[in-house]
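And then chain A:
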Amino acid sequence: MNSKIAKAIKDSKAYLCMECGKCTGTCPVSRYNHGYSPRILVNKAIRSGDLNLLKDKNIWACLTCKLCDERCPAGIEYIDLTLTTRLEAKKIGEQALCSHGGAAQSLMRIMTTPELEQKRLDWIDQTLKTTQNGEVLYFVGCLPYFDVLFSDINVNTLQAAKASIKILNRLGVTPVVLPQERCCGHDLLWSGDMENFEKLARHNIREIKKSGAKKIVFSCPEGYRTFKIDYPKYFNTDFEVEHITEVISRAISNGELKLKNLKKVVTFQDPCRLGRHLGIYDEPRKAITAIPEIQLNEMARSRQRAICCGVSAWMNCSTYSKSIQRARLTEAKDTKADLLVLSCPKCEIHFQCAMHDEKAGEQAKIETVQLVTMIADALEGE
Partner candidate 1 sequence: MPKGALVIGGGVAGVQSALDLANAGFKVFLVERGPCLGGRTSQIHKIFTSMDCTG
Partner candidate 2 sequence: MDVGRHPNIEIFANSEVVGVEGEAPDFKVKVRRKSTFVDWDKCTGCGECPTVCPVHIKDEFQLDLSKREAIYRRYPQAVPNKFLIDKRGSPPCRYSCPAGVNAQGYIALISQGKYKEALELERRDNPFPAVCGRVCTHPCESDCKRKDVDEPLAIAQLKRFISDSEQELSAPSPELNKEKVAVVGAGPAGLSAAYFLAKRGYCPTVFEATDHPGGLLYWAIPRFRLPEIALQRDLDYIKSWGVEIKTGTALGKDLSIKDLQQDYKAIFLGLGAAKEKTMGIEGEDLQGVSLCVEFLNKAVHDPETPVGKRVAVVGGGNSAIDAVRTVLRLGAEEAFVVYRRSRQEMPANEEEIVEAEKEGIKIHYLTNPTKIFGEDGKIKGMECIKMKLGEPDSSGRRKPIPIEGSEFTINLDMVIMAIGQAADVSFLTKEEKFELTRWGTFAVDPDTLQTNIPGIFAGGDAVTGPATVIEAIAAGKEAAESIDRFIRGVDLKADRKKKEDRVKDEDIEIPEELQTEKRTTMPLLDLEKAKKSFEEVAQGFSEEQAKKESDRCLSCAGCSECLECVKVCEPNAIVHDMVDEFVDLDVGSIIVTTGVDYLDPKEASEYGYKRFKNIYTSFEIERIMSEDGPSAGELPLGKQLKEPLRFAFIQCVGSRNMRHDINYCSRICCMNTIKDSLVLKEHYPDANIVVFYIDIRAFGKGFEEFYNRSLEKGVKYIKGKPSKVIEDGSGNLVIHYENEQGHSGQMIFDAVCLSSALIPSRGCRELAGVLGVDIDDDGFYKNMEPATAPLESTKKGVLVCGCATGPKDITDSIAEASGAAVKAACFLEGHELPVEKKEIEQVDVSGPPRVGVFVCHCGPNISKVVDVKGVVEYAKTLPDVVFAEDYTFACSETAQHQIQERIAEHKLNRVVVAACTPKTHEMSFQDSLTAVGLNPYLFDIANIRNQCSWVHQKEPEKATEKAKELVRMSVARVRKLGPLFMKELSVNRDVAVIGAGITGLRCGIDLLQRGFKVKIIEKKELSGGLVRHLSSIYPSFRKGRNIVEKLLDEFTSAGGELLTSTELVDVTGYVGNFQVKVKSAKGETEFTVGAIVLATGSELYDPGERFGYGKYPNVITNMELEQKLISGEIDDIKSVAFFQCVGSRGDDGNPGCSRYCCQAAIKEAIHLREKGIDVAILNRGVRVYSKGAERMYRKARELGVLFLPYDGEPEITGADKAEAVTIPSPDIDADITIPVNLVVLSVGMVPAADSGHLSELFKVPRGPDKFFLERHSKFGPVETTVEGVFLCGCCQFPQDIGDSISQASAVASKVAALLSRDKITLAPITSTVIEEYCRGCGRCAEVCEFRAIELVEKENGVFVAQVNEALCKGCGTCVAACPTGAIDLKHFRSEQIEAQLEALFEG
């Protein structure tokens, strides 16, 4: 057996599987895709040869939302096993069906080019203070690209970046923003492309080191997770990393941020990376409820039980993704909220896409807003 897989089985405690099928019952994908079962994949890993596992299309169907891990009575870390499986599958030429013809993956791989001179900071206007060198760095992520790629479905993920900088500025921080920042590599990693993930990571680490930053703030939970968990696994990093909701929450506690009132009923979508991957549930809620007069209605399934936005790493978007999204949006709508507060650009793209289509019923349509944007807009004096 492939030694990497063997190790992953061991590390993820897959041998502990008691075949209860709780994972399958929990899995949002399995709910719609009846051919998909985490348990079966775990058992394929344990019991049969590599190829049987690696060539199984289902290894790409997992959203890595970690819901199963949350519930597994045996404590198996399924998504870690999935990651290794994908890395190994990629090596033998297997790959997922990439959305948008693989345009996103191409973008990321192009970003591995060392001499690239991106023009990715056009959106930074006079009102935003940024710098080239400093203690704190704001990691923008792929937002500028997303807004172009998804211009047809009215997403504006860059608002979150602007809002984050605005908040940092308000807190007296002039963050470093890197003109030659690269994709963090999250999506390449999760689609099994270790080679290019490494290149991106190296480049980012070098650039950040050059800037002199010691602390990195993220608005994107995927970037946050990648820097917090994955980079240290492979590279020597000594940055402090923080999500913007953590920054906001702390500032609110310290009384550094004063917010205007907003008379709205809202609900909140926990991003998988922020929630289950990193355990950040309270900070966003604290931020939201800091706005006077706002009412937060939780969805039926929230926090640890929250449901994913349906797609991960630009692959295997499918009819099941759509069903997951519809169900989740309906759940949001059912809270009688006016606004669905999001905290991840991917959630925004995926939900907007689901709502964009003509057949999407009214019961699954709800206005969305990024948490940071909402906070930035609520800042007093704005």
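List of remarks:
In the analysis below, contacts are C-beta pairs under 8 Å (C-beta built on N, C-alpha and C of every residue); 3 or more make two chains touch, one makes a residue touch a chain; residues count from 1.
Basis for inclusion: all candidates are chains of the complex that A comes from, given by their letters.
The model shown is predicted, which means the values in this text are computed figures rather than measured ones.
For chain A, the touching candidate in this complex, among 1 or 2, is 2.
Within the complex, the chain A residues that touch candidate 2 are 33, 97-102, 316-323, 326, 353-354, 356-359, 361.
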